[in-house]
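My questions will all concern the structure given below.
What you see is the complex with one protein chain gone and the rest in place.
So that you can tell them apart, the chains are marked A, B and C in the order they are listed, and the count of residues begins at 1 in each.
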Amino acid sequence: MAPRIAASAAEAVAEIRNGSTILIGGFGNAGQPMELIDALMDCGATDLTVVNNNAGQADAGLALLIKERRVRKIICSFPRQSDSWHFDTAYRAGEIELELVPQGNLAERIRAAGAGIGGFFTPTGYGTLLAEGKETRVIDGKGYVLETPIHADFALIKALHADTLGNLVYRKTARNFGPIMATAAKQAIVQVDEVVPAGSIDPEVVVTPGIYVDTVVALGGKK
Amino acid sequence: MAPRIAASAAEAVAEIRNGSTILIGGFGNAGQPMELIDALMDCGATDLTVVNNNAGQADAGLALLIKERRVRKIICSFPRQSDSWHFDTAYRAGEIELELVPQGNLAERIRAAGAGIGGFFTPTGYGTLLAEGKETRVIDGKGYVLETPIHADFALIKALHADTLGNLVYRKTARNFGPIMATAAKQAIVQVDEVVPAGSIDPEVVVTPGIYVDTVVALGGKK
Amino acid sequence: MSTFSTTEAKLTRDEMAQQVAADIPAGAFVNLGIGQPTNVSNFLTEEQGVTLHTENGMLGMGPVATGEDIDEDLINAGKIPVTELAGASFFHHADSFAMMRGGHLDVCVLGAFQVSKDGDLANWHTGAEGAIPAVGGAMDLAIGAKQTWVMMSLFTKTGESKLVEALSYPVTGLGCVSRIYTEVAIFELAGGQVTVRSTHGISFEELAERLPVGLVKAA
Partner (left out) sequence: MSTFSTTEAKLTRDEMAQQVAADIPAGAFVNLGIGQPTNVSNFLTEEQGVTLHTENGMLGMGPVATGEDIDEDLINAGKIPVTELAGASFFHHADSFAMMRGGHLDVCVLGAFQVSKDGDLANWHTGAEGAIPAVGGAMDLAIGAKQTWVMMSLFTKTGESKLVEALSYPVTGLGCVSRIYTEVAIFELAGGQVTVRSTHGISFEELAERLPVGLVKAA
C-alpha cells in the first residue's frame, strides 16, 4: 500500500495510543524526528515504551515526554548524559523503567524484529552485568548472549526524501537507526524534507523500500 | 587496506588453496562471477567446499568444477535443475556432499557470519526434514530452528564498479548474494566492469564498503 | 468473500489466475511463486496498485521483458528477464528474505503437491527414493507472508485429493496456507476447518464425497 501522506506532523502521529511501544530514530540531532516527537507530545498519548539510543536531552523532544511522565519504560543504550536531567530525575524517583542495551545489540534486536528472527546469539555483553539473567552459550570457544527482537507498534523516523510509494533515502550519518526501525514497527511514520514523484529515486539507491513505510509527512528542509 | 587490484582473474584467485571454503555469488546468470569461477577452475585448487544458490548448470562454471570432482561439498538451496547433470551424476555416485539450506536461511547464515552472530532462530524450515537434527524452540507460540553462520575463506563475487578503495555498487538483481558474501569471507575477490577513482562513488550509494573487499579485478563491461 | 457460489464449468488456468488476482487487496505487496502463480500478474489491474516482490532482490517488478528490454541483470526468481516499474527498489538476498520472513508481504501465492486441512503445505519434495532434493525459497515463501494462498489442481492424475487430512509428502511449512484455488473449488482454511467458497463443475455434495476432509459450505 502506498503510504498515507499526512498534511502535518500532528496528523501523522494521530493514531498513536496510550500504551504503545515506539521506536524513535536519531543519534544526537542527526536523524532525530523532532517534529514528530513534538507532535507525539501534543497528541497526549501516555504510558509509552520508547526505544531510542538515548533518554532525551535538555528540555526538548523525548526529554519533555519523560518530564511529563508519558514514558513508562525506555529501552536505550546511553541514558546518562550531561543534559539528561529529566530522565535522571524520573529514574531516581522510580518513575521510569530502564532497559539498558549495548548499542549494537539494540540495533541488531531491532533488525531481528523486522527480519522475523526469533532470537540471536551475540558476543556483545557476554560476561557483563547486562547479560545477567539471559541465556548464554559458548560457541566455538567464544561466549555469546541470546538476545530477542524488539518489536514495536510505531516507528518515528526522519529521512531526506520519500517518493510517493514510500521509498526513502537518508542523508549522511542521519541514516543511523531509521532503516532498521522502519522494518520493526507495525506502522512506520516518517518525516522528510520533501516528497518526490515515484520514479525519481533511482531503484539502486533506495535505502528503505516503500513496503516498510506507512505514513509520510513533508516538513521542508532546513538547508 | 585498499584492495589489491589484480591484473587478471587468474591473478585474483591465485591464493585459493586446496580445501578452501568458497562463497560464490550469483543467482542465475545475474551476478555470477563467471570469469573468476573459470580462473578457479584453471588454478587447480581442489577439495573445495562451495556455497552458491545452485549446484552448477550445463557445462560451464561451477558445473565444470563439480564435473572434475574439485568440489568436496556444496552448500546450496537448489541443486536440482534441468541442466544440473554434472551435480546429479556426482551426487548419485556419492562423490559430492550436499548440505541443503532454504534460500533465506542460506542468506541469513552468510550475513550472520559477516555480522559476528553466533547463531539465530529462524522460522523457515521449522517442522520440516531440513530441521532434522537441529535445535528448535517455540518462541511466543511460533516454531523456530537454530541456524549457524557460514564462514568462508574466500568469496568470489561480481559487482558493477569498484572504486580504488574497494567500495562497490551492483547492478539490478545482480546484487543478490554479493553484499553478504563479501562480509562473510576472510578474503573477498570481486570482478567488476570498471575500477573508478576513490571519490567517484557517492558515499550515500555505496552498497559494499571497501572494508570488506580484498581483491578487485576489472574485466570490462559487456554492455 | 465467503458467500458460496457455483459455476457449471471448471475454472480454466486463466480463470483461476483471474480469480486470485481479483482477490488480492488493492495496494498489496505480493510474491507470486514460480509456475501457475506467475500467471496471476497478467490479471492484476493498474488500479489495484499491487507491488510485486521477487525474492532474488526487487520490489516493483514489471512484466516479463521482451526484445531490447531483456537484461540479464534484471531477472525474477524463475530466472526469467523482467522489467522494473517506476518506484522499484533493489536489495540483497538477506534483506529480501528478511522482508519475507519478517511478515511484510501481504500475500504469497504458491503451487502445491498437497495441503492439509490445518494449512500445512507440501510443495518442495516428493520424498521419492533417490530424488535429489531442492528447496530454493519454498520454505521461506510458505511462512513469510501475512497470507499464503495455494493454486493447484485438486486431484492427482490418479484421482486422489491433494487436500488432505495430514500430509504424506514432506512438509514445506506448517499451518501456513489460508486459501486454496483449484479448478473445481476454492477453499478457505482456518483453525482446522475447511470452508468451500465456491465450486466449479461439481456440486458441493459431490465434492464433499470425494474429499477426505470435512467441508463446510460458505454461508
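Convention: contacts are C-beta pairs under 8 Å (C-beta built on N, C-alpha and C of every residue); 3 or more make two chains touch, one makes a residue touch a chain.
This one's a predicted model, so the numbers in the text were calculated from it and none came from an experiment.
Novice: List the displayed chains that the omitted chain touches in the full complex.
Specialist: When the entire complex is considered, the left-out chain reaches A, B.
Novice: Tell me which of A:Leu62, A:Ile75, A:Ile180 or A:Ile201 is the one touching the absent chain.
Specialist: Touching the chain that is not displayed is residue A:Ile180.
Novice: For the chain left out of this view, which of A:Ala107, A:Ala152, A:Leu165 or A:Ala185 touches it?
Specialist: Reading the full complex, the residue touching the unseen chain is A:Ala107.
Novice: If I consider the whole complex, including the chain that's not displayed, which of A:Ala60, A:Leu130 or A:Leu219 touches that chain?
Specialist: Touching the chain that is not displayed is residue A:Leu130.
Novice: Residue by residue, what part of subunit A touches the chain that was omitted?
Specialist: So the residues of subunit A touching the unseen chain are 27-31, 53, 77-81, 87-88, 91-92, 98, 100-108, 110-111, 122-130, 143, 170-180, 207.
Novice: Which parts of subunit B face the unshown chain closely enough to count as touching?
Specialist: 1-2, 111, 113-117, 163-165, 167, 183, 198-199, 201, 203-204, 206, 209-212
Simple rule for what comes next: only the chains that are shown with their structure count from here on.
Novice: Which contact partners do subunit A and subunit C have in common?
Specialist: Neighbours common to subunit A and subunit C are B.
Novice: Measuring between Cα centroids, which chain is at the maximum distance from subunit B?
Specialist: If we average the C-alpha coordinates per chain, A ends up farthest from subunit B.
Novice: If you average the Cα atoms of subunit A and of subunit C to get two centres, how far apart are those centres in Å?
Specialist: Averaging C-alpha atoms per chain gives centres 35 Å apart.
Novice: Hey, how far is the Cα centre of subunit B from the one of subunit C, in Å?
Specialist: Measuring from centre to centre gives 29 Å for this pair.
Novice: Cα centroid separation between subunit A and subunit B, in whole Å?
Specialist: That gives a centre separation of 33 Å.
Novice: Can you tell me which residues of subunit B touch two or more of the remaining chains?
Specialist: 108, 122-123, 170-172
Novice: Where does subunit C touch two or more other chains at once, residue-wise?
Specialist: 58, 84, 90-91, 98, 100-101, 144
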